[in-house]
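One protein chain omitted, others in place.
Note that the chains take the letters A and B in the order they are written out, and that residue 1 is the start of every chain.
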Amino acid sequence: MNLSGRNLISTLDLSPEEVRGLIDSARALKAGEKEARLAGRVAALVFFNPSVRTRISCESAMARYGGSAIAVQPGKDTWNFECGEGVVMDGNTQEHVRELAPVITRMCHFVGIRKSELITVGSAQGAATGSYDELAKDEFLHRFMEFAEVPVVNLESNRWHPMQSLADSTTIVERLGKPEKKKYVLTWTWHPKSLPVATPHSQLMSAVNLGMDVTVLRPEGYGLEPEVMRLARERVEALGGSLQETDDQEAAYKDADVVCAKAWGSLDYYGRFEQEAIDKAPLRDDWIVDEEKMAKTGDGIFLHCLPVRRNIVVTDGVLDGRHSAVKDEAENRLWTAAAVFDALAPK
Amino acid sequence: MNLSGRNLISTLDLSPEEVRGLIDSARALKAGEKEARLAGRVAALVFFNPSVRTRISCESAMARYGGSAIAVQPGKDTWNFECGEGVVMDGNTQEHVRELAPVITRMCHFVGIRKSELITVGSAQGAATGSYDELAKDEFLHRFMEFAEVPVVNLESNRWHPMQSLADSTTIVERLGKPEKKKYVLTWTWHPKSLPVATPHSQLMSAVNLGMDVTVLRPEGYGLEPEVMRLARERVEALGGSLQETDDQEAAYKDADVVCAKAWGSLDYYGRFEQEAIDKAPLRDDWIVDEEKMAKTGDGIFLHCLPVRRNIVVTDGVLDGRHSAVKDEAENRLWTAAAVFDALAPK
Partner (left out) sequence: MNLSGRNLISTLDLSPEEVRGLIDSARALKAGEKEARLAGRVAALVFFNPSVRTRISCESAMARYGGSAIAVQPGKDTWNFECGEGVVMDGNTQEHVRELAPVITRMCHFVGIRKSELITVGSAQGAATGSYDELAKDEFLHRFMEFAEVPVVNLESNRWHPMQSLADSTTIVERLGKPEKKKYVLTWTWHPKSLPVATPHSQLMSAVNLGMDVTVLRPEGYGLEPEVMRLARERVEALGGSLQETDDQEAAYKDADVVCAKAWGSLDYYGRFEQEAIDKAPLRDDWIVDEEKMAKTGDGIFLHCLPVRRNIVVTDGVLDGRHSAVKDEAENRLWTAAAVFDALAPK
């Protein structure tokens, strides 16, 4: 795989062949059949939001092959960047992305950026900091990329989380062999918080990129971003798979080969999180993934990006049972990260 | 030394021969007589409590030999883990140790964990967050270990701090040559705070593991955990050393070969820190280690794990004098860490 000098904002930046190339590369690295060419290479990882597994997977990927990663956690409050043109910077922004991007990218070989206004930590619900449409533009990330001089990798933005997408695709290929035309279900689940949509958007693409028959299973009012659905549909049609949305759990689980569970907030409610919590309360018991539902699948595997709230999103029985592939999925974050950095490196 | 695949929660996990093997390995590394086999290996170091010297010693140990460490400082408030079985996770825990442990351990070759409810930072006294008996179970650490797929090293729990123990043992061997039957005194000292017992427990073991004649010198009511004393006594008897407790400073210092000073809180007072501070005030002046006391020893060396409050725990004269081995003791944290990771690595 040679993606030398490219950026990775979502897997839509990659052709389906390139996605398959990265999966093959990740599996070869995992099997010890090849080494990533990362010796002496340095990745700066800029985390505006906290991260554990993304950070460890990227750092470990670099370190195993003689490279290195520098994780920077600026803190949203103390490091404010300007993205606007012609601005007189007498307010609370201290640095313009026109300087920041070249400075960091002159010092490193790759830059990873996690910047989501939608991620919150702990039990607190986030405050809405703009309209969803505005946030979905991922302005900082795109502006950074514009002035960057080395490849930029999105480590989760408001809209996309491509590293999760690639790890999920890799796990599906590992387990299913040939996933084309097999049935993939992305099921919404209830959660006490209104979680971001970047991960379900990218999980959707993990199956779309493999030419699967994809079902997005969610209650009315919990659809993913319409433009993301449109982009997915475009790719589905090109690849010969299918894509449908439904709230019929019975039909969705039936004969599924993959069930991927994820909680996310309703875009219709965006910013009205307390009201959403009240209105979605009745959905709690009905939308958990349990053994009874999994029994309806075609001996399907279970995926979740983790962390997961047990017995809320999915039961202990499913998570600890033989269909669960969540540990492999997490481990594959490491190998896909190594494959991505290897592919982006200058040749 | 081959401890491949083992965990290190306390030095009781090691036979006395294995302790000696690690000491020999640390000394050989220090002397440049061998290299640790850590190239391409990655250690995740998870610090629930702040750390400076533990972090630097472990990171530097990995880095010198071509490996790498990833220090993660999750912060107690933002990353709450569930350890219970069958729990419906609708509260403030976001991830179960059944997922956390496999995820981290699939990405790295070793995991170090510091998690102590008893450590506080700055001048603040901690709040009691449970009974001592409950905390001494180190539940998170043991549950993590249960689901981990690579070796787990305790970087200080509520009960044990094995890396300090090994560094102290190494320093004693360096200075005394053959420590068997030589006199080791672990002396309690006054301190404005009620400090944790993990370090004195492990310092006790540092001498016990070497077959020394061990005296725990402390005022009435400041004994170490009875079960730890029982375990120490078992090993003492097997090795042919001895173990006694006393509050007689005159007798304890007499002819001592090693004086190790440490402040710790009374378990009898656990959770009543303000009352303890009032009641222990009269002990302040009498329990400092000073030159007069050290003159009674048999030209004994002085140990302290650092950081130390000068002229509170020990006088300037002792710390800066020729008997002080505290700098070597700190440096040996580096070499023993390298020896431990080298021994735990897959062969």
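Operating definition for what follows: a contact is a pair of C-beta atoms (placed from the backbone, for glycine too) under 8 Å apart; a residue touches a chain by one contact, two chains touch by 3 or more.
Predicted, not measured: the structure shown is a model, and the values here were computed from it.
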Q.
Touching the hidden chain in the complete assembly: which of A:Pro102, A:Gly130 or A:Gly271 does that?
A. A:Pro102
Q | Hidden-chain contact residue, picked from the options B:Lys137, B:Lys181 or B:Arg309 | A | B:Arg309
Q.
Considering the whole complex, not just the chains shown, which residues of subunit B touch the missing one?
A. 50, 52-53, 55-57, 59-60, 63-66, 68, 121-123, 192, 306-312, 316, 319-320, 326-327, 330-331, 333-334
Q. Residue-wise, where is subunit A in contact with the chain that is not depicted?
A. 40, 42, 44, 67-68, 70, 72, 74, 77-80, 82, 86-96, 98-100, 102-104, 106-108
